[in-house]
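With one protein chain removed, the remaining protein chains of the complex are shown where they sit.
For clarity, chains are labelled A and B in written order, and residue numbers in each chain start from 1.
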Amino acid sequence: MSSSFRRIAVVVTALALAATACGNSSNEAGTTTSSTPAEAPSGGGEATRNEFVPISGVPGVTDDEISYAVIGTKTGNPLGNCILDCYVDGIEAYFAYRNSEGGIYGRDLVVGEVIDDELAMNQQKSLEVISSADVFGVFQATLLATGWGDLDQAGIPTYTWGIHSTEAANRPSIFPSLAVPCPDCVRPAVPYLASTVGATKAASIGYGVSENSKVCTKAVADAFTKYQDQSGVEVVYTKDDLDYGLANGIGPEVTAMKEAGVDFISTCIDLNGMKTLAQELSRQGMDDVVLFHPNSYDQGFIAESDGLFEGDIVSVQYRPLESTATGSGLAEFNKWMAQQNSAPTELAMVGWINAATAFDSLLAAGPDFDRASVIAAMNAITDYSADGLLEPVDWTTAHTPYTVDQQLERDGSEVCGAYVKIVGGKFEPVAGADTPWYCWDGRDPAAFQPTPKNFG
Amino acid sequence: MLAVTFIEDVLRGVLQGLPPGAVYGLIAIGFVLAYKTSGVFNLAFGAQAYISAGLYFQARNEWGWSNLAAFVLAVVIVAPAIGLILERLIFRHLPPGSALAKLVIAIGLSVALPNLFELVVGFEPVAGRTPEGLLNGGATVFYDPTGLYAFSRDELTALTIAIVSGLALAALFRFTPIGLQMRAVVESPRMTELNGIRADRVSAFSWALSSAFAGLAGVLIAPRFNTLAAPDFFNLVVVAVAAAAIGKLVSIPRAVAGGLGLGVLIALIDTFLPRLSEAQEWIEPIQDNVTPAVPFIVLFALVTLWPALRRSQEQSDPLAGVDPPPPVPAASVRTPFLTILTAVFGVCFFLVVGVVVVTRADVSWLFLITQAVIMSTIYLSVTVLTGFAGQISLCQGAFAAIGGFTVFQLADRFGASVLVAAVVGGVIAATVSALLALPLVRLGRVWVAIATLAFAAFFDAVVVKLPFVGGGGTSLLQGTRVPRPVLGPLDFANDRLFLGLAIVVFLACAYTVTAIRSGTVGRTLAALRGSEVASESIGISPTRARVTAFAVSGFLAGLGGAMLSIQQENVNYASNFAPFAALFWLVLIVSLGARTVEGAAYSGASFSLMDPLIFKGALLGWILRSEERIPGIFPISPKWRFVLFGLTTITFAKHPEGLVEDGKRKAHARVERWRARVRERRQDAEVTA
Partner (left out) sequence: MTAVLDTRGVTKTFAGVQALSDVSLLVEPGERVGLIGPNGAGKTTFFNCVLGVLRAERGQVLLDGEDVSALPVHERARRGIGRTFQRIELFGESTVRDHLLIAERVRRGDGRLWRDLLGRGRPSADEVAACDRVLEQLGLAELAEEPIEHLSLGQGRLVEVGRALMTRPRLLLLDEPSSGLDRRETADLAATLRAVQQAQGFAILLVEHDVELVANFTSRSYVLDFGTLIAEGPTDEVLASSLVREAYLGPGGGPG
């Protein structure tokens, strides 16, 4: 017996030695925080757009073309929505639009390869792109973003569907279509929207499948409490541990909400879950309750659901297609998607926005560009709106997320969101067709009334 | 007044639990039906249900057929046909009592069948397109007889069919000759044949019946999902096993009751637990964490705490004694010549591959090869547990994830060296594994498999998101990122260097595993696998030996999981370690060889290299010396990988040692025969001379 104790003691000592001898590699996660470029690039902009400078040694750039790879999920997509194909539609439409004007720096923008990451192989496919070194940048619309870290380390400009804020965080080469700077910050948006539909009692519900969806649920509930006096809406029901997919239904929860007199429900759940929820509400005679959807901006989905969502409010991550096409972005999108005979889906819009970001970062870098200068040029832009398709993003800070506990000082920041309401099975911008965004003053935590705005 | 509301709430909870309960009941019926009539613990039942649901949806919505025609195709024709094919080609040839082989094959089928179906029919899930029920307006027409809660037409249909078929099937078994025969055939086909019954016909009928029921259940369940996807059906099976366990796996009416009960239990918990937790603070963490995992907890508790359930298990054919003994494995004892030959061949092969990798491989091939080495390390955990101890664990992914999360948390919170953290992760995984094993190891092997599946589901639903596991402030902002280690002057951010580290870790683990096999633990486990009673009769404690095996296996999985996370610089739980991914690991390694280190290595290589080398045509490209000459059929859909390995498990019954070992033995036998011929010829020549 004593001999085995000695054995263990030896092993423990060896471990302690190992602990002192080894540390962790320096390009460690979390330390790549600096997203501000060392120097702002010079010589970019429309003036030099058609200036050709011979470039050699930059991957994916020839005298005729600048080539990009698109990686996305197609095979094995359990959600069943159109991701990769629709995304490529948007990118190609944008490239066609720009190439019709003569491209940039005397070169055409092209999609060099389209890669299906088969759900679980994003990292592998990203590494293939890195090692083949035949594209300049990468577009990514994936469900499991495991390869973004490698692309960032390789310094490849990467434009992505912005559903993975954690994977984009602190990675200066990753440009998501949507940046979520603070996942648990309390914002006035949802309480304000609830007040506009005359709600008095609200619920906040979400999946318990991940900490992020729990945090989402809690942040909204806290917002209702914080802005209760201004909005007149009280949060009376919170549930942040719904079973993912709602296989067991959501009957008891809806009953509890009914008993609490809920007339407005904010959700942190996916499209399929929304339908289950709406069906249950309708079964329990609560058709009039207004739902706030984070994820349902999909005309086809709404059309298939037989009016279940009438009167609901849907958050949109870009300029709603139903708004007036001021700024050049939306008009060109509609025109070129039509020209291509592609449907204007959510992912097509994301692809278009990503492609626009790629183009604009090239434009900002100037005719003698490489990967690093393109990344740096984008990261120097403080109000990027993709020709009016996005609320302006400050790329000098957008890569670095923060929490309520670790507030970062951000001057003059506005918090904006675009929302649509479902009326007669169609989307209508809540803030108005000409000014589709509501913006709140980020410096004044008590600010409740938004200003309708338009960008671009 | 208060009491009235309370009773109303309870009644409403019961009503709300019935529709999902009917779903669990339907699957549980099919599950029990299959078990009762074929002795197969049919985890592929969900896959069969999915096929019919998908086919019905495809015919009804995409091809525009009528409800009836689609129903006839999906449930009346295709579903029983699948059952007949499975029976004719696979299960008929398995001896009764080979419960483990049947379970492994069923797991393989549950991986292969959905993919095969999707490939053949061209079926893809479509978001938000709700499958139609059997009756028109199934989801929109409501009936509310009680005034408390309304049932939709679909739900009422499912509920009625669940209850009616539960009773009808019970009657079939009790009162009809075919029912008795079906039960008898499972217990001993020979005995029934002695009584003049054609066992093969009865068995075929059983399979057709239970598979038709799978189809029916699938079509009835489908409307509950807003998108039709295979994983949902697999998860339902786990829940249904809990319901079936309530009926001890043999009683169909009790399985229905179990399913309904489970649905009602969940609904009542969802109704009352939030109220209680408002009054009592200590309930809140339970409500937060336990609610989504109720079925898994019920299943785990039933398996471990209900002795009656275990006793109903592992029957063997009373006439099995007249079986001839199993065939002697070919050349299981090797000559020194062969040993040297194999070793020389192996060393040469690895030298060549090593040189090519070090000099030529780019980032992406390095990634794949490193991944292969690390997966092999993880698979060694299966070698110990399945190969040596003969136990099937379906939660190796959870153990590996524990390793990964340990590295993440220790590095993130304490800045610990990831290498030390990896070892700590292994130790934690070993501890969890041993504790999990304690209540399990005296159960039959099938129950160990089921209980570990329940644990994997529990880990997935509850443990992963806990702040000290996969959660916490950092993960909220930037996920579960993990750094690469530095050891003195060696910075393992360099991928070639890290590959070296992965190989060292693998070799150390491989050495450990071979040492265990030839040492006391390995011999003890081999004895237990051979005969538990005989082992006990010479003083071996089965509990201690198996808990040791679980602990070692947990350590290897944890260490491997940690290495994988370090390699990918992120734990990537969802893509690496989710229960379904881990299920595929088992299928892969059992097909290729669970008994040897080589088997683990081949499995690791297949896992990460098969797709790029073979399915994408790279190997063929190298052989043809040009990428342009790769034929148009490449790249082959990755779904074929699941089909291929899933179906390979069929060989498990015949070659439990796996394809690699089987192939090797055959090759050795061939070499031996050849040498013998050469020797004979030489002797003949000498004689003539």
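The criterion applied here is as follows: contacts are C-beta pairs under 8 Å (C-beta built on N, C-alpha and C of every residue); 3 or more make two chains touch, one makes a residue touch a chain.
Keep in mind that this is a model prediction, so the values were computed, not measured.
Trainee: Which of B:516, B:643 or B:660 touches the chain that is not shown?
Mentor: Residue touching the chain left out of view: B:516.
Trainee: Which one touches the absent chain: B:120, B:347, B:504 or B:534?
Mentor: B:534
Trainee: Pick out the residues on chain B that sit against the missing chain.
Mentor: Counting only chain B, the missing chain is touched by 321, 325-329, 332-333, 511-512, 515-516, 518-524, 526-527, 529-531, 533-542, 548, 552.
Here is the rule we go by: only the chains that are shown with their structure count from here on.
Trainee: Residues of chain B touching chain A in their complex?
Mentor: 9, 12-13, 16-17, 19-20, 23, 124-130, 139-140, 142, 149-150, 152, 224-229, 231-232, 235-236, 239, 263, 266-268, 270-271, 274, 287-289, 291-292, 362-365, 367-368, 411-412, 415-420, 423, 461, 465, 467, 470-479, 481-488, 491-493, 568-570, 572, 574-575, 581, 611-612, 637-639
Trainee: Going by the contact rule at the top, pick out the chain A residues touching chain B in the complex.
Mentor: 15, 18-19, 21-30, 75-81, 118-124, 127-128, 130-132, 144, 146, 149-150, 164, 166-167, 169-170, 183-184, 208-212, 214-215, 239-245, 247-249, 251-253, 255-256, 271-273, 275-276, 279, 283-284, 298, 300-301, 304-306, 401-403, 405
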